[in-house]
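Here's the structure, in structure tokens; my notes come after.
Now for chain A:
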Amino acid sequence: MNEEELNKAKKAIGEEYQFIHGDTAVAYGALLAGCRFFGGYPITPASEIAEKMAKLLPKVGGKYIQMEDELGSIASVIGSSWTGAKAMTATSGPGLSLMQENIGFAHMSETPLVLADVQRSGPSTGQPTLGAQGDIMQTRYGSHGDFAAITLSPNNIQETLNYTIRAFNLAEEYRTPVFLMLSADLGHMREKVRIPDEVETFERKRPKVPPEEYIPFGKGEYGKEKVPEFGVFGEGYHTYVTGLTHDEHGFPATDDQQDHDKLIRRQVEKILDDREELTDVEKRSLDDADIALVSYGITSRSALGALNKGREEGKKLGYLRLKTLWPFPIKEIEELSKNVDKIVVAELNLGQMYHKVKEHADKDCEIALADKIGGEIHSPDEILAEV
Partner candidate 1 sequence: MEKKEEKREVEMISAKEIRDKYLRHDMMPHIFCTGCGIGNVLDYTLWALEKEGLDMDKTVFLSGIGCSSRLPGYIDVDSLHTTHGRALAFATGVKITNPELNVIVFTGDGDCMGIGGNHFIHACRRNIDITVIAVNNYIYGMTGGQVAPTTPEGDYATTAPYGNLEPAFDMSEMAISSGATYVARWGVKRPNQPINSIQEALQNKGMSFVEMMSPCTTAYSRQNRMGSIEEFWDWYDNKTILAEDHERIKQYGSEEEKEELKDKIKVGVLHKEEKKSLSERIQELIEEVQV
Partner candidate 2 sequence: MIELNEEYCKGCNLCIVYCPRDALEPAEELNEKGIHPPVEVEDRCNGCRLCELICPDFAITVVEKDEEEE
């Protein structure tokens, strides 16, 4: 993004230091990252993201639209992204369920977009105003078929702002939907943030060849090899984009086993090949730890309380926070499980990441689950009870 655009965004956002909640931080981060389209539908506890975007986007020349439902929201975002905008939507569990159809389309058509999910309890309408971490698996396995997801999980408001920028950068770099996971507590919690002065942004790679030589779903020529360049609508590339299995040129190739295999493997590998590069964890007190607390998002703040309290009581606890949930940090968990006797996974569901940790941990390491549902976050004692 150029200097002028960034300054416009900063001007629209206002003061350098602000006391804001997570939903607002998403809107600010999006603006700073260069997001210029938001298609949304009201839903508690994510509505404030849409409200902020409705107010701010026109000020920076961006477009906001409230669609007729979540199916339409994500569809408008994909349409906008193909027209060249950095585009996003925001929702919560029930909306995320409705969006799965076109999330699948975004994977299949390799469309960059950001989806902020402010989680609430489910299934179904559940507890609209209360937080949860029940959508983690849905971002990874929600659509039918094979795909790889990038899912980020901040745990404070400044990080929410920064990670919204990161989400846009990853979406652009990998030509893929990126999920930014909040929860009602994080979305509605206020903290002081600083609006960054400098923002590093990534712009999707555009083709440099003339239209007749452009291959929209082939090999990347200037960036990552498995991420093809993106020919924006209206620039003469005449790209055909379909949710059907397609060949390198984008045309339906629905009968051939090899065409499908080649396409989907590349789409999955473009993300999983970079698993370690995408892995992002925060470690505390692990050097001498016997027991590690593994958590993410809002729950990691309770886990930090548990770490401090446990250490005071003389327990040799350590702390690992997953900031990137998908791709799963396999190597980090493998190493961790070799160095400790026990891992306690704390999360606001009845066990989602717990199973992933179990899958990749050393067989001699005991894995326990500190689960909690119902809309309250863990107290440190509830996590310590599983130690």
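Candidate entries met the following condition: all candidates are chains of the complex that A comes from, given by their letters.
Structural remarks
Criterion: contacts are C-beta pairs under 8 Å (C-beta built on N, C-alpha and C of every residue); 3 or more make two chains touch, one makes a residue touch a chain; residues count from 1.
Computed from a prediction, not measured in an experiment: that's the story for all the values here.
Note on chain A: across 1 or 2, the candidate touching it in the complex is 1; the others do not touch it there. Interface residues of chain A facing candidate 1 in the complex, by the touch rule stated above, are 8, 11-12, 36-37, 39, 58-63, 65, 67-69, 71-73, 75-85, 87, 101-102, 105, 109, 233-244, 251-252.
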